[in-house]
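A single protein chain has been removed from this complex, and every other one stays in its place.
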Amino acid sequence: MRIDLNADMGEGFGPWSMGDDTALLDVISSANIACAFHAGDPDHMAAVMRAAVTQGVGIGAHPGFADMQGFGRRRMSLSSEELGNLVAYQLGAAQAMARRAGGQVRHLKLHGALSNMAAEDASIARACFEAALAVDPELIVVVMPLTAMDEAAEALGAKRAGEVFADRAYTETGLLAPRGTPGAMIHDASEAAERVAAMLRAGGIVTGSGKVLPCRIDTVCVHGDSPDAVAMARALRGHLAAEGIGIARFG
Amino acid sequence: MRIDLNADMGEGFGPWSMGDDTALLDVISSANIACAFHAGDPDHMAAVMRAAVTQGVGIGAHPGFADMQGFGRRRMSLSSEELGNLVAYQLGAAQAMARRAGGQVRHLKLHGALSNMAAEDASIARACFEAALAVDPELIVVVMPLTAMDEAAEALGAKRAGEVFADRAYTETGLLAPRGTPGAMIHDASEAAERVAAMLRAGGIVTGSGKVLPCRIDTVCVHGDSPDAVAMARALRGHLAAEGIGIARFG
Amino acid sequence: MRIDLNADMGEGFGPWSMGDDTALLDVISSANIACAFHAGDPDHMAAVMRAAVTQGVGIGAHPGFADMQGFGRRRMSLSSEELGNLVAYQLGAAQAMARRAGGQVRHLKLHGALSNMAAEDASIARACFEAALAVDPELIVVVMPLTAMDEAAEALGAKRAGEVFADRAYTETGLLAPRGTPGAMIHDASEAAERVAAMLRAGGIVTGSGKVLPCRIDTVCVHGDSPDAVAMARALRGHLAAEGIGIARFG
Partner (left out) sequence: MRIDLNADMGEGFGPWSMGDDTALLDVISSANIACAFHAGDPDHMAAVMRAAVTQGVGIGAHPGFADMQGFGRRRMSLSSEELGNLVAYQLGAAQAMARRAGGQVRHLKLHGALSNMAAEDASIARACFEAALAVDPELIVVVMPLTAMDEAAEALGAKRAGEVFADRAYTETGLLAPRGTPGAMIHDASEAAERVAAMLRAGGIVTGSGKVLPCRIDTVCVHGDSPDAVAMARALRGHLAAEGIGIARFG
């Protein structure tokens, strides 16, 4: 069995850094690279693109709202036309930076508030994905299974990669259990790996009660914004190997 | 005889507009479209890209410094690496927006202070053009003939388009006569057209004393940031026709 | 009888202008000056501050969301702490620019989406106004009467100026009738002046059915973002004079 590991990267900006991209690139198989709207800038993008190419990690564009101060985590009301242009612009910038680094953008994952809104509202997801596919019809769109985002991508005939979280519990409808809830966060890498293995074997998201919600699972999101997170990702990878699950890029 | 007419476009931003892009697209054959760093935003870019495709005008990326308030006209000190990333990023964004509009970016022209600095310093020009060509080796680079920018483009083996100004006098070394100088600005469209015709026939820039400085002349820059300017561009086109000079895209 | 006329100003940015501030300063008594987050920049602020001082017009800070491209018209989700800092920062910047121009900031009016959200949600209004009053307890807060914004300002013990629109119809609960609705927009200056006179005489907002909703009315909002708008404002001022209503700053 094989699974992809993805993480957000290139989230420094100007003099500021975030996370240890180099360390994380050793662990993951797909990098979601910030496109200078909510984080990143052309210089940070260039550096992480080069590193991803060198380390053979799949390159993804990770567009977000134009809100650097809020790190793209604050909801903004944009029209469908604005959403499409926002995504197409960032995707194009990422493509050029990837090309210059000798690579290419293979996937797209929405960031922060934009992702949350697209998971809830298929028209938002559609506006984003349609624009991205107009730029590159072969793009693989990373989606949260069982959400409006997933439906929208499917309706557009997009290549999709279903994403699960190793360190989060799921509700009975397949959404992430809110962070406050008891048991919502899984802090043990071994337990996280077991959950991923269980979901892969079941072919769907396993909810709190143990119910299986069938869906495609292609990639596991790991976090990289702390030294701790890198250790967790590395441990997860080790435990997955112990479960007989190899790491390989989706697509 | 044929010549290209180019103009800067898409220089609105958010609620603000600049110039009459629609009117100007009827007159010119190449549009230099701002890439949201010194002017423009993804929505303005999308609109002008669509219009350029509809009207059959060649699309160019027009990157500048990240200085919206200063409209890219204030010099900034950037390293070669920063310059390259600045240009590659903007070019990629423009490519995606063009693709989505059903067109493609065919040329690149540097904007404002970035252009002035590249005309003076070949290492700056080289940093910009090398990055752009890494993104698209077929790109046509618009250059001011007889400047460091022209040398740099030639040294890189880039496809070039030499640009002259119809409404400006030239010094004996082929630079634009400073705006203050008597006779530096040509306000009459007929006279401007005659000058362009003379330069095309001579195969080079004609200086104040009548000396010919041989160089490639592929495109004439017209301005579009006032209703007046559109009328001037239209009149120039008419007078060029009267001189037997047709308008056609370079390249 | 006397009333204040207020208008948004200083809404240019960098090379872009908006409206004819100079012409409008002849008509109005209070200027709401953009603070470089949704429009304006330090240079535009300096120019309009100087003009307002010269023409004896009351100076107000007009803070908005940090969304230049969206002109502060797109809703953003901010915490109370963020809202307070957003407003305090912009107010302070305006105070310094006013002081340097020989004037002082006397009032504050929220802009665009921030204003709309504060009209609906007293906690948003409170976060904004509390921060502003911590910077200057004597500040006059411009409020839409009968809204959450008005309540919040009153609860904080702020000096208030109630604002009505001359060119908009009101619903039975005192809100602006949506722009689509028949009769929602008043295009005739004479009719607009009559409406203002009627509201002043009645001591409250007059709804579509003629009902009077008592509230404080201190200022009338006029628009300045088109040459047309300036003519409308001038005509309104003339018609108000004919109704025996003079123009004078509130406070």
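Per-chain numbering from 1; labels A, B and C assigned in written order.
Heads up, the rule we're going with is that a contact is a pair of C-beta atoms (placed from the backbone, for glycine too) under 8 Å apart; a residue touches a chain by one contact, two chains touch by 3 or more.
Given the structure is predicted, the values throughout are model-derived calculations rather than measurements.
Novice: Considering the entire complex, write down the shown chains that touch the omitted one.
Specialist: A, B, C
Novice: Would you mind spotting which of C:A46, C:A184 or C:I247 touches the chain that isn't drawn?
Specialist: With C:A46, C:A184 or C:I247 as choices, the missing chain is touched by C:A46.
Novice: From the list B:A66, B:V87 or B:A158, which touches the chain that is not on show?
Specialist: B:A66
Novice: Quick one: say which of C:M18, C:M68 or C:L86 touches the chain that got left out.
Specialist: Result: among the candidates, C:L86 touches the missing chain.
Novice: Among C:A96, C:L156, C:L175 or C:A235, single out the residue that touches the unshown chain.
Specialist: Candidates C:A96, C:L156, C:L175 or C:A235; residue touching the omitted chain: C:A96.
Novice: Could you please point out the chain C residues that touch the chain left off the display?
Specialist: Within chain C, the residues that touch the unshown chain are 36, 42-43, 45-46, 81-82, 84-86, 88-97, 99-100, 131, 134-135.
Novice: List the chain A residues touching the unshown chain?
Specialist: Against the missing chain, chain A presents residues 12-18, 39, 41, 43, 68-71.
Novice: Applying the definition given at the start, please give the residues of chain B touching the unseen chain.
Specialist: Chain B touches the chain not shown through residues 66-67, 69-70, 74-78, 113.
The working rule: only the chains that are shown with their structure count from here on.
Novice: Need the CA-centroid distance for the pair chain A / chain B, whole Å please.
Specialist: Taking the mean C-alpha position of each chain, the two centres sit 39 Å apart.
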